[in-house]
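I'd like to ask some things about the structure below.
Left out: one protein chain. Kept in place: all the others.
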Amino acid sequence: MRIDTRNLPFLATLAIFVVAYALCVSQFPAMLSTRVAMNLLTDNAFLGIAAVGMTFVILSGGIDLSIGSVIAFTSVFTAVTVGAGLHPAIVLLLVLVLTTAFGAAMGGMIHLLKMPPFVVTLAGMFLARGAAFLISTQSVPLSHPFIDALSSFYFRLPGGGRLTSIAMLMIAVFVVGAIVARRTRFGANIYALGGNPQSAELMGVAVGRTTVAIYATSGFLAGLSGIVYTLYTSAGYSLATVGVELDAIAAVVIGGTLLTGGAGLVAGTFVGILIQGLIQTYIVFDGTLSSWWTKIAIGVLLFLFIALQRTILWSTERGQASRRTAAMGAT
Amino acid sequence: MTGAAPPPAATGAPLLEATGISKAFFGVAALTDVDVRIERGEVMALLGENGAGKSTLVKILTGAYRLDAGSIRLEGAPIEPRSVADAQSLGIGTVYQEVNLLPNLSVAENLYLGRQPRTRLGFLDGRRMQRDARALLARYGLSIDPGALLGTYSVAVQQIVAIARAVDLSGKILVLDEPTASLDARETAMLFDVVRQLKREGLGIVIITHFLDQVFAIADRVTVLRNGRLVGSKAIAELDRLSLITMMLGRELKEETLGRSGSEAAVSAEPLVSFRGYGKRGSIEPFDLDIGRGEVVGIAGLLGSGRTETARLAFGADKADSGTLIVDDQAVSVTSPETAVAQGFAFCPEERKIDGIVADLSVRENIILALQARRGWMKPLPRAEQIAIADRYIKALDIRTAHRDLPIKFLSGGNQQKAILARWLATDPRFLILDEPTRGIDVGAHAEIIRLIEDLRARGLSLLVVSSELEELVAYASRVVVLADHRHVAELSGEAMNPSAIMAAIARPHGSAEPATREVAA
Partner (left out) sequence: MPDMILARLKRLAPQLIALALVLAANGLVSPNFFDLTWANGRLYGSLIDVLNRGAPVALLAIGMTLVIATKGIDLSVGATMAICGAVAASLVAEGQPLAVALVAALGVGLLCGLWNGFLVAILQLQPIVATLILMVAGRGIAQLVTEGVILTFNDPGFAFLGSGNLLGLPTPVILWLAVALIVGVIVRRSALGLLVEAIGVNRRASALAGVKTRFLVISVYLVSGLCAAVAGLIVTADIRGADANNAGLWLELDAILAVVVGGTSLLGGRFSILASLIGAMIIQSINTGILLAGFPPEFNLIIKAGIIVAILALQSPALGSLWAFLRPAPRSPTPAAPDKKELVAR
C-alpha cells in the first residue's frame, strides 16, 4: 500500500483524533453518545466555518488575523440593526456583503501593495474590532421570531443528540469548501499560489484576482461564522471572539495543512476542529481540570504538527538525491 | 559532430523572425538592433557571455518584456506578445533553468493548471486529467504516475514535464533557457532526446546554454550575441569550437597564447592542505587532494559534476562524512565556515548574489564582515580601522564604487566579486577557495581577477579554484583536477594540462571502480 506523504499529516491527525476519542470513551463511557458528539459540533460551529476560510488563506500561503474581529463586528452589527427594526433576512444579507467586501479589500491591498498578509490583516483586525466598538460596547441581546426560528431548528437523533441548524451549516460549509478546494480551478489556483506565486503567475494563474477571491471568501466565511455565533449566543458583543483567529489557525495546522501554504486538506481542518472540541469536552467531563489546559494542549499539538511537517520536509529533501534517477521511467 | 540539416521549410516566411529589436533599461541599452530567425524543425542555440543580452532577447520573444523598437513576425504575421501567457497562446512556450512548475502539485495538475478538463457541472475532471497526462507524458517517453507530486521526481523529469506543458500549450516555438544547468550527463542526454523528437515534429526550438559540447551535440544553427548586438548566425556545420568561441569572446583565443604562469611557479613540496579520503555521501565521492604553499590547484568539470560540492566541502560549508583534513601537518576538523575561518580558510562562493554579497549593507561592511565574524561580536572593529581596511582593498583591488558606504547592491558584478575577495583577504587567509571567480562579470574584470589570483599565489597563498573557463584555468593553475559524476576522475599537470585534455578527461567514460588517473608530462 502506498501512503502519499501529502496525506501523512492528515492521517496523523485522524489517528490522533480516533485514539484520543477512544481513550476519552474508555475513561468516560458517556462521551460515546450522539448528545456529546452533536454538542461538540454545535459548540464549535462558528469556529469551524471561520476555519474553512482560514484553510483557504493558509493554503495560499497567507494568513488572516482579522476573522475574530469580523465575527464580533458581525454579531454586534446584526444585533443592533435587528434591534433597530430591520428584518433579519436583510441584515444577514447585508452583513455578508459587507464582510465579503472587507475581505476583498484586504486581498486587494495584499496584492497591490505587495505587503505581507500578516500586516494587512492586522490592520483589518484593528479596523473591524474598532468598528464593532463604535457600534456598541455593550452586549446587545438579540430576539426576533425569524432568528429564533433559525437558531432553535434541529433534528433529534437517536440517543438524544440534537443536530442543530448551525451544526448542519458548518458541515455544509466544510463539504462545499472541500469540493471547492479539490474540484474547482479556483481551488487548484489556491494550491498553486501557496506553492510558489511567481511560478503560478508564469503558469497563467491570475494572482491578483485569486488573492482577492481568497480573502473575500475568508471574509464571507468570517461573516457567516459571525451570524452563527450570533444565533448561538443570541447576542452581539464587540468584545467577543477575541483570539478566534488563533484557534482557527491552530485547527488548520493541527488538521495537517502546511502553515507555509501549498499543501493540506479542508477535511483536515474539520478533524482539527474536532480535536480542539474533544479536548474541551474532556475537560468538562473530568471536572477537576481547568480550562487553561485546552490552550496548553493545543499549543503542544501545534508544536507536534509543525515539527512533523518539518521532519517530512527534511526527509523529502534528503530523499531527493537518492530518488533523482531512480524515479525516472524513461525509455 | 553535427546533426543532419533539417528539411527546409516548405515555402514562405520563417517560423519566427524578429528584426531590429532594441531594448534599454534605465537608459542603458541591453539590446541594439538585433535580428533573429527561427525555422520550423530547427534547434537554434542562442549564445553569448553573461550580459550579452540573451535573456533580454528571450524575455522579449516570450512576452516578459516589451520591446522598445523592432518587430516580431510569427509565420509571417506581426505579433506583439504582451505577457508570458499571451506569447504562450500565440505559440511561444518557455522552460526556464530553475523549473518554474509547482512541486506541491501533482504532475497532472502541473500539466493542466488553468486549463483543467471539467465535467459538465463545471467541476474538475480528475480522472480525465490523469488519463490525458499519462498519454501526453508517454509521448516524451515518461511513464511516471501523473497523480504523484511533481516534487518527488528528479529535476530532469520535472524539466521534461515543463517542456510537455509548454509544447502542449504553445506548439510552435519552444524556448529552453539553460535547461541542462542542473542535470547530469545521462539526464542531459534524455532531455536532448526529447528536443530531437520535438524538432522532428516541426517545432522551432531556441536553446540557451553555456556548454559548448551541448551546442555541438544538439544545435543546427548558432546565433551569437555580444554586448547587446548580433555578432552573427551560422549553421553549426560551418563552425568549429575555436571559431565559435571567437564569435563569443570577440578575440582570437589560442590555447597557447595565455601565459603559463601556474606551472612555472616554484611550488614547495610541502603541502599546506591535504585532504585524505575526504567525501560526503550523495554529494562527492571520497578524494585525495594536496595543495602546496603558493600553489593554485584548479578544479574543472561540468556543472553538476561535484565541483561546487568539492569547494563547499573543503570550506566546511557542507560537512564531510569521511576522510581527514591535514593543515600544516596537523589533523584538523573543519565542519563549518567558522571552523574553516579559524584555520585561515576563505571561500568565495559561486552564487555571488545569493551566497556572497549582503546586498543592503555597504561596501565597507561587506568587506569587514568575515574579519568581524572571526573576531566575534564582542570585539568590534573600530570604525577608523574599518574605514582603513575598506579603503585599502578598494584601492588595491580597484573596486569601483562611488563611496565605501554605498550599499554593495549598486555595484556591478565584477566589483561585487572583488569586494567578496576583499572580504576574505582582510582575514589574511592562507588557503583561498574560489568557486567560479570570473562568472557573470565582463571581460575586463576577468583579467583583473586573474591577475589577482596570480598575485596572491606569488605572495604564498594556496588557492583552490573552480572554473569553467578552462583556458584561464590552465593559465594560472599548476595542476587541474577533473571531476565527472561526483568523482575526481583525473589530475593533469605540466604539458598534459590543456583545455582539450581536460575536456577529453571529462568526456571519457568513467567506470565506477576505475581509480583516478594521474597524467603528468615527463
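In this document, chain identifiers A and B correspond to the written order of the chains, with residue numbering beginning at 1 in each.
Everything that follows uses one rule, which is that a contact is a pair of C-beta atoms (placed from the backbone, for glycine too) under 8 Å apart; a residue touches a chain by one contact, two chains touch by 3 or more.
None of the values given here were measured: they were computed from a predicted structure.
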> Where does the absent chain touch, in terms of which shown chains it meets?
Replying inline: A, B
>> Can you say which of B:123, B:192 or B:410 touches the chain missing from this structure?
In response: B:410
>> Using the touch definition from the top, which of A:28, A:133 or A:186 touches the missing chain?
In response: A:133
> Out of B:130, B:209 or B:372, which touches the unshown chain?
Replying inline: B:372
>> For the chain not shown, which residue from A:120, A:163 or A:228 touches it across the whole complex?
In response: A:120
> Where does chain A touch the missing chain, residue by residue?
Replying inline: 63, 109, 112-116, 118-120, 122-127, 129-131, 133-134, 137, 242, 246, 249-250, 259-260, 290-300, 302-303, 306-307, 310
>> List every residue of chain B that touches the chain not included in the displayed model.
In response: 25-28, 30, 51-53, 55-56, 227-228, 315, 317, 337-338, 340-341, 347, 349, 353-361, 365, 369-370, 372-381, 400-402, 406, 409-415, 423, 440-442, 444-445
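Heads up, the rule we're going with is that only the chains that are shown with their structure count from here on.
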> What whole-Å value do you get for the distance between chain A and chain B if each is reduced to the mean of its CA atoms?
Replying inline: 45
> Which of the residues in chain A come into contact with chain B in the complex?
Replying inline: 4-6, 179, 182-185, 187-189, 191-192, 194-196, 198-200, 202-205, 262-263, 316, 320-325, 327-331
> Given the complex with chain A, which residues does chain B contribute to the contact?
Replying inline: 84-85, 88, 100-105, 109-110, 113-116, 118, 122-124, 126, 141-144, 148-149, 151-157, 165, 186-187, 190, 282-283
